[in-house]
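Only one structure is covered here, and it is reproduced in the block below.
Removed: one protein chain of the complex. Kept in place: all other protein chains.
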Amino acid sequence: MIEKLMNIDRRIVFILVALAVIIPSLLEVSFPITVSQPTRSTYDYIEALPPGSTVMIGFNYGPSSLAELHPMAKAVIYHCFQKQIRVIGMTLLAEAATLGDNMLKDVAAEAGAVYGQDYAYLGFRPGATQVLLGMGTAIDSVFEADYAGTSLTEIPLMADVTNYEQVDLVLDLASGSSTEWWITYTNTRYNQQIAAGVTGVIVSQMYPYLQTKQLIGLMPGLLGAAEYEKLIDRPAKGTEGMSIQSFAHLLVVGLVILGNITFFIQRRQGE
Amino acid sequence: MELIGIWVAALLTLCIYSFLYRDNPFYRFAEHLFVGLSVGYGIVLTFHQGFIPFAWNPLQEAVTKQEWVGLVRLIPIGIGGLFFARLVPSQGWLIRYPIAILIGVGSGLAIPNVMRADIFEQVHGTLAPFAQIHAGELGPFQIFGVVLMLIGVISTLTYFFFSVEHRGVVGGVSKIGIVFLMIGFGSAFGNTVMGRVSLLIQRVDFLLHDWLHLI
Amino acid sequence: MKGQRFSCPVLVVQGLVISLLVLGCGLNAFAQEATTTEDTRLFDTAKIWIFLAVILYSATVVYCIYHARSGKELFIRRIPGLEAVDEAIGRATEMGRSIMYILGLGGVSNVATIASMNILSQVAQKTADYETPLRVPCNDPIVMNVVQEMVKTAYLNEGRPDAYNEENIFFLTESQFAYAAGVDGMMVREKPAAVFLQGTFFAESLILAETGNSIGAIQIAGTDKEHQLPFFIAACDYTLIGEELYAASAYLSREPMLLGSLKGQDYGKVMIFGPIVIGVILELFGITWMTTFFQRVR
Partner (left out) sequence: MRRQVPLILCFAFGIVMALTEFSPHPFSQWLNEEIIDWTLVIGPFALVLAVATLVQSHWTRIRRRSEYWQYSFLVFIGMAAMVLIGIPLGQRHEAFVWLFRYAQVPMDATMFSLLAFFIASAAYRAFRARTLEATLLLAAALIVMIGNAPVGDLIWNTIIPFEDNLPSTARQWILDNPNLSARRGIILGISLGVISQSIRIILGIERSYLGGVEGD
């Protein structure tokens, strides 16, 4: 028995994981969310911006990380529109170009924001370093036109945003190293304020930057989305997902504990 | 078209998941198709976003605007072309030229940036909290955290000493370093569970909601 | 590595002359059309400390390398996991199965990739002797080209050019997860007895490592991507942590150049300890200039 539990077929674990996600998806359960400080800092920063300020959002995640970062993007963009803060979207990843476009359009439709006045989407340009540095001198030196091909001079919002000087916050939504690029090239060189929303796996690697204040805020994956949704009081995919997360986490914790109990029993029997 | 798309996507999703049971024809089907599609996608992307804007456009501009400086781009094109020397066995060594340039550029870029963004930055990050201690901004528990952080940085770095034997003081300190490393790895592992489960939630949501309309 | 010792300074001089010529001509041309608003300083004085730090550290590393080449035996601490390399190759040979070597997703100028290629060439020398098939699916086209050359040379050096099969080192795809899907498929079908995962890895690390574990292969992993290390530690038999990956090729090859450089890196750590310890002591007495200095430099 113990022997069997020790070397359980991994496929049984797989089935348990699948069930832990599928069953709560079918039933609707929800748990209260505690907001962590780094997420709150991001929220507070945006909350304190006067109407008419500008936030630049980098959609630097591919389709594979959409699950974690989309809900977060939605919550933050909604918050900005609600506060009449203008949003400029862009990306450093080719495969993210359409994602960012669709996201901004969706939220704008919900919040009643107008393209060109409340938000603009610049799309993708290759060569991350040059894009980030180039925007420090003039945004239109890198993006001569927006994603749809409209010249930046014809977009009212861009008339008084020439470079980072007029951008009050950069929010990087990242699944890779892009936050480090922003830090190296825009915080270090241009003193740009940066906040980040990143996938669960790279959260811990961002803490050093948070401590050195190179990041003013940090949102961890789906949890960050749920926290932000709570702050703006608009529960959505993040909150829903976190409840399912609870079951999956309980399962993994349970499995580890079970593994250790059997391990100790076996070791005692061995003695 | 969208309906067909969702069905295709759903079936391919199930094909990949079938790998969890074991290798089977469905997985092999999806695997090979996936490799083919991704290579094709890479070629298209490289063509439209690498070759066209960085090689073709500057050349075309140089010719049409008669700004002959732009023809400088012929040099990298020529150097890149040296990769084809691989096809001629006796001239294969020519590919060392483009490789040497790429490696040189990568290394040259790395030196100042790593020195600044990682080393100086991290040393500053380690010192900064001590300024707060002196200013009396931190409570006792936070001071404990700061001291622990210092011990952690020094002991972890000591673990990475290679040219001294890990015995005596160095051995002891590097043992403490291992303790910090293990706690760090454990917490990073635990922290990742959430992200990975999010991905599964999204796939399940796709299958149950977009495909089967169950939720 | 013949003639290396003498050609290095010559090379540096030649290269310097060329680069200075290019820089000089260009600066001249630009100086004539420079406008008054542009920043025409040749050197950003704010970065002088970074520059000096680079020079100091480079000099230390280079000194250590030349010192090491003078023939003095250098000590290097045991790296757990590397002893297992022979065991892994031996097991594959006994079982008559292949060895799979995965270099990760890094490009050719990536330090981890280069370290991994160096380890690979050591592994290749051993597999050449035993005629164990060495399979290397590549994710980066340029890395594939370099690896083919390296492995071929390794087989040649062991006097076994006949055992080298170029088809075993091949390009799979550049896409991260398609690569993982392809390698997983190969693992379950070919059932290699040993799997090496050395280099730059991202999220696919655990997909590869768990599949390798499920087929019962001995797995030796190593990466400098600190966020993937936990997964290798959980799923592989041996894991090289961060800088250990860089040290591994020195450990395996005992090449003075690499050993000397490792020694230089250790001095680098001492150079980091210095400011940290002094800075902390100064801060405790309320003297903040060290902290302010590091804050300004960035």
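Just so it is clear, A, B and C label the chains in written order, and each chain counts residues from 1 on its own.
One rule holds in what follows: a residue touches a chain if its C-beta (ideal position, glycine included) is under 8 Å from a C-beta of that chain, and two chains touch if they have at least 3 such contacts.
No experiment lies behind these values; they were computed from the predicted model shown.
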From the touch rule at the top of the page, work out which displayed chains the omitted chain touches.
A, B, C
Residue among C:I99, C:A154 or C:M187 touching the omitted chain:
C:A154
Touching the absent chain when the full complex is considered, from C:L82, C:M100, C:A128 or C:A180
C:A180
For chain A, enumerate the residues touching the unshown chain of the complex.
8, 10, 13-14, 16-18, 21, 31-34, 36-37, 62-67, 98, 126-127, 129-130, 203-205, 207-208, 211, 223, 226, 242-243, 245-253, 255-260, 263-264
Positions on chain B where the hidden chain makes contact
1, 4-6, 8-10, 12-13, 16-17, 19-20, 28-48, 50-51, 54-55, 72-73, 75-77, 79-84, 86-87, 93, 96-115, 118-119, 122-123, 125-126, 145, 148-157, 159-160, 177-194, 196-197, 199-200, 202-203, 206
Just checking the interface: what residues of chain C touch the absent partner chain?
1-4, 7-8, 11-12, 14-16, 18-19, 22-23, 26-27, 29-31, 34, 38-44, 47, 50-51, 54, 57-58, 61-62, 65, 108, 111, 114-115, 117-118, 121, 138, 141-142, 144-146, 148-150, 152-154, 156-157, 167, 170-178, 180-181, 189, 203, 206-207, 209-210, 213, 224, 226, 230-231, 233-235, 241-243, 246, 257, 261, 264-265, 268-269, 272
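The rule is simple: only the chains that are shown with their structure count from here on.
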The pair out of A-B and B-C sharing more C-beta contacts is B-C
Chain-centre distance (mean CA atoms) for chain A and chain C, in whole Å, is 31
In chain A, what residues contact two or more other chains?
64, 188, 201, 204
Which residues does chain B have that touch at least 2 chains other than itself?
116-117, 121, 124, 128, 188, 192
Interface residues, chain A side, partner chain B - complex:
11, 14, 17, 21-22, 25-26, 64-68, 94, 126, 180, 183-184, 188, 199-201, 203-204, 208, 211-212, 214, 220-223, 241, 244-245, 248-249, 252
Touching chain C in the complex, chain B uses residues 16, 19, 22-23, 27-28, 30-31, 34-35, 37-39, 41-42, 83, 86, 92, 95, 99, 102-103, 105-107, 110-112, 115-117, 119-121, 123-124, 126-128, 130-131, 133-134, 150, 153-154, 157-158, 160-166, 181, 185-186, 188-189, 192
What residues on chain B touch chain A, complex-wise?
20-21, 45, 49-50, 53-54, 113, 116-117, 121-122, 124-125, 128-129, 184, 187-188, 191-205, 208, 214-215
